[in-house]
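Every protein chain except one is present and positioned as in the full complex.
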Amino acid sequence: MLFNEPHPLEVKVLTRRFEYPNAEPIGIDRFLATRGYEGFRKALGMTPEQIIDEVKKSNLRGRGGAGFPTGMKWSFVPRQSPKPKYIVVNADESEPGTCKDRIILENDPHRLIEGVLIAARAINASRGWIYIRGEYRYLIAVVDKAIEEAYQHGFLGENIQGSGWTFHLSTHSGAGAYECGEESALLNSLEGLRGNPRLKPPFPATSGAFQCPTVLNNVETYSAVPDIILNGGEWYSNLGTPKNGGTRLFCLSGHVNRPGVYELPMGFNLLRLINEVGGGVRGGRKLKAVIPGGSSCPVLKAEECDLPMDHESLAKIGSMLGSGGVVVMDETTDMVKAMFRIMKFYAHESCGWCIPCREGTAWLKKLLGRLDEGLGVSTDIDLANELARNMLGKTFCALGDAAAMPTISFVEKFRGEFEAKLKSAQAQAPVPGAQPLAVL
Amino acid sequence: MPDVTLTINGQAVTAAPGTLIIEAARRHGIEIPAFCYYEGYSLQAACRMCLVEIEKNPKLQPGCTMPVAEGMVVLTESPKVVETRKAMLEFLLSNHPLDCPVCDKGGECELQDMSFRYGAGESRFTELKVHGEEQQWSPVVYYDPARCILCYRCVRVCDEGLGVTALGTQNRGVISEIIPNAGDHLVCDECGMCIDICPVGALTSGTYRYKSRPWEMNHVGTICAHCSDGCKTTLAVRDGEILRGNNRDRSGINGEFLCIKGRYAFDFVRHPERLQSPLLRVNGELQPVSWSEALSAAAAKFNEVKARGGRFGVIGATRTTNEENYFLQKFARQGLGTANIDHRRSGDVVTLLDALSGRANALATVEDLYTAKAALVIGSDLAQQHPLFAFQLRANWRHHQLTAYVVTPGPVREDLYAARAIRSEAGKELEAAASLRDDLAKSQDLVILFGDAIKGDAVRRLVEFGDSLGIPVKYLCLVDYANSRGAMDMGLLPDLGPGYQPTQTRGLNWREMLADPALDVLWVVGEDPLEETALASANAFVVVQDLFLTETAKRADVVFPSASAYEKTGTVTNSAGQVQRLKQAAKVMGVKPDLDIMGLLAKEMGLNLGIWIPDKVFEEIRRTVRGYNVALPVIATGGAAQTGAADGRIPVTVPPELIRSAGDTLFTSGTLGRYSGMLRSVMEAPGTLYKP
Partner (left out) sequence: MTFSPELEARFARMLRNYPPGRQKGALIPMLLYAQDETGAVTPELVQEVANRLSVKPVEVEEVIGFYSMLRRKPMGKYHVQVCTNISCLLTGGEELFEHACRKLGIGNREVTPDGQFSLEEVECMGACSWAPAVEVNYDFHHKMTPEKFDQLIDSLAKRQ
């Protein structure tokens, strides 16, 4: 089973049941023996308003990437609507650098189910789906088994725990599309459609899955809820910083000695994360750059990394906390190649719905690929920046921004490396001073 | 809710709450460019061309999805907006093949226009373009994925507009493309709406592609020659030849709609078997002769039979103009002194008008189909036989939640959204409709459309049923062809003159004429009755005016080659009683409009029936025919004028056996359809939707 050695600096809330080295997903017996479903039982005795208030108090913010306050999101669901209400779990984890939902699903699936049940109770939902990316097939089996156990123990189905309330939950497999991590695209996919994003408004809270009011959150977000209800919102909030409640799973990857997923309080210092938790840059090399929250987030230069990992601090220096995927790059990293690889991803994943993202990512991929191969011309660097800026804020959904933001930051912060690639190409040019032709 | 006031480019603008910025701007003369936005269809916000600056909003917002708000300050031409448009065009053109010199759309392409307007004349794109091969999807639809900008207008018009859903999208990202519903080809209505609505040259027409440049042609707005719905079609004409039809300007009662016939089925005009010379039977054989020879032969015979009090039979048509039909009945009644005049009827308008006598607002217009709260369709497959009406009802359902009810013998497309669809065998339609009474009575109002299943007494019972519902009910009697309704209005009936005025004597109906062994002269103008019934009188002298050598023309002694609706002016009246004006588009050597032929014949006979200029005849119609005193400017400017209903009883009994629809499909159109190579090719194509 998948997990890394825990670190003493971790504050284990979501991962408190994980055992290292663990062998099996935590089944319902062990889950119940460790206060499992107690948060839900408590929520059964609360009104929807009380549940939502508690979540609001916790300052829990969406763990998918956008960081929207969870309690507020739940409060948008129209209580009076005659339509059925739904819960959707975004387990389409596919932001490069991110692998946290996977370990929750793998180790403690009942935690997610419990979080879903509390959310469902808060909006009086009748059904829920856990949308799991197709590549995580083995996790669908794990979650299916947990769901089955929950049905057997009366936590799902009709008259749950004698409350008279009915709620059904099932898994739903994706089939390979990053765009389906965007909530409205996920809903389209859930309905059997192409995973294009939807127009907003209406937001899922009023018209989500199958055009019914829906709460849609990330796996990690729901998974934080049982302990919030159990120990109180204030308790959870106090684990983090004032505006960023609780803990967060940081996925440390790249050039570090101890890559892994670590649960740390919100606001934990990024340099400490790399050096203390992650055991420092691999091979004793110097840190060059860090992508702080998945490939969509603007890259940080080494000297920018001494900062608390919370939404505001990262926003202040022009980046984002994102999905918690911390990608560490040492001094040997070829930043042009890294950027090209990131753009290749976005070009592959652009759904094609809107012009700037569809055409912009494809163009940038070709241009950056050329630059990486040493076939760039001097105007390419500015052009890459300008194309990214022409996409930024103009695309239908956030995927265009997700492709544009790293481009701008890579080009602007590591311009020298882009220029160096040009120079090396010019050095190889057959005619002195001649610009190499674009490769068609 | 009161209107909101906002500012667009410094101009104060008021609009109803919920109005989209792009629409509010357009109504005040400010155009916000867009590719994906198309009024009346679902919103996409995909092309990002309509991004505008809204004060206090950090990001540009799409004008096509953002509704107006009180006090909003919008800038549609700010430097930021203009730069963004230029950037979007640069993106769009990056993979566009730029084969404008050979592209059909060149000159009328929205992408060209916008590139021109926003100065995106330079490309910084030096990479390899994504290219997909052109595909033929049907005899009339071609798709070039390289040119496609993925605005999804075609997908939406097919799915939302028509309910056919023949188009989809395949792949993702930059290699996304539109796909047809049957693997490599289309099984659909072949209406070509996807082609018209395409802002670029991605979808092109099999009949027009690579034939002309748009600026080489004259664009003539006229009325479709085929069914009785009365769609406007804009025919593009070069050197007298029609090269294409469309309705891209959304004018006419049909808006953006046009079916396969209106768009493509003009090719009968240049069919090789088209008659281009008068024919005279000489020694038992039809021989080409001069006009004067043919006219004098016919006139001499007419005068001779008239002089000896012989028996005439005159049969008019459902595709000739009101002026021609009016002139024909005048010719028969006044000139020849016969009451034997008729045409082939396809709907019992006469009984309906009688049943509704004395009440206003009981006849439905095409507009009513779009605004009614409820509709009941009886005995007609609208999608096949009255595609515009089907489109209108569907648009009503999409935009205003029309409640539709269907009573038909088989499944119809309206079933897809109908509140109730009842299958009923012939003769049981009224009982089936009666079972809907409680549902129908709940509606605020109702339109009932019925075909030839309801005729004679059944029409009266239907109106009684409508009256019993206690809500306002309007009726639309469906008839077959472009001027089926006008032929009745103009008095091509043995017992009713123009405006349904009873005649003093009742003449023979067309079946009786053909069955009359003593008939001396049979004069058929634009009709082919002998295709189904034999002529009993062996010695009858037969004069025929037609486009082709029909079964009837083959029996004729004199045949005059006549002009089709696309080659003349005049007016026609659609099923809903709306009069519209034909404009001459094509020119065909050797033919004359039926009105000219009749006028010359009258002159040759020495009759004075008045001037035979269409406008002058229409003047007379306006003066004398009940309900036709319509506003001339409406018609002159290409509009549709509603004729008034005959009020007052029409004391005749309509023999139900005279009412029979030809039962055309979307791909057939009587004689004209048989001479349309395009319609035939569509029926022969694999997997075609409507087999004859």
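Read from first to last, the chains carry the letters A and B; within each, the first residue is number 1.
To be clear about the criterion, a residue touches a chain if its C-beta (ideal position, glycine included) is under 8 Å from a C-beta of that chain, and two chains touch if they have at least 3 such contacts.
All values reported here derive from a predicted model rather than from experimental measurement.
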Q) Which listed residue, A:36, A:71, A:115 or A:174, touches the chain dropped from view? A) A:174
Q. Out of B:85, B:172 or B:209, which touches the unshown chain?
A. B:172
Q) For the full complex, which residue in A:195, A:267, A:292 or A:400 touches the chain that was left out? A) A:195
Q. Which listed residue (B:136, B:181, B:371 or B:533) would be found touching the missing chain in the intact complex?
A. B:181
Q. At which residues does chain B meet the chain that is not included here?
A. 165-172, 179-183
Q) On chain A, what residues meet the omitted chain? A) 2, 4, 84, 93-99, 101-102, 127, 129, 133-138, 168, 170, 172-178, 189-195, 210, 212, 251-255, 259-261, 291, 295, 325, 327-329, 333, 337-338, 341-342, 345, 348-349, 351
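Keep this in mind: only the chains that are shown with their structure count from here on.
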Q: Write out the stretch or stretches of chain A touching chain B in their complex.
A: 177, 179, 194-195, 199, 347-356, 358-363, 366-367, 370, 379, 383, 390, 393-396, 438, 440
Q: Can you check the complex and tell me which residues of chain B touch chain A?
A: 43-49, 51, 58-60, 65, 84, 87-88, 90-92, 94-95, 124-128, 130, 149-150, 169, 171-176
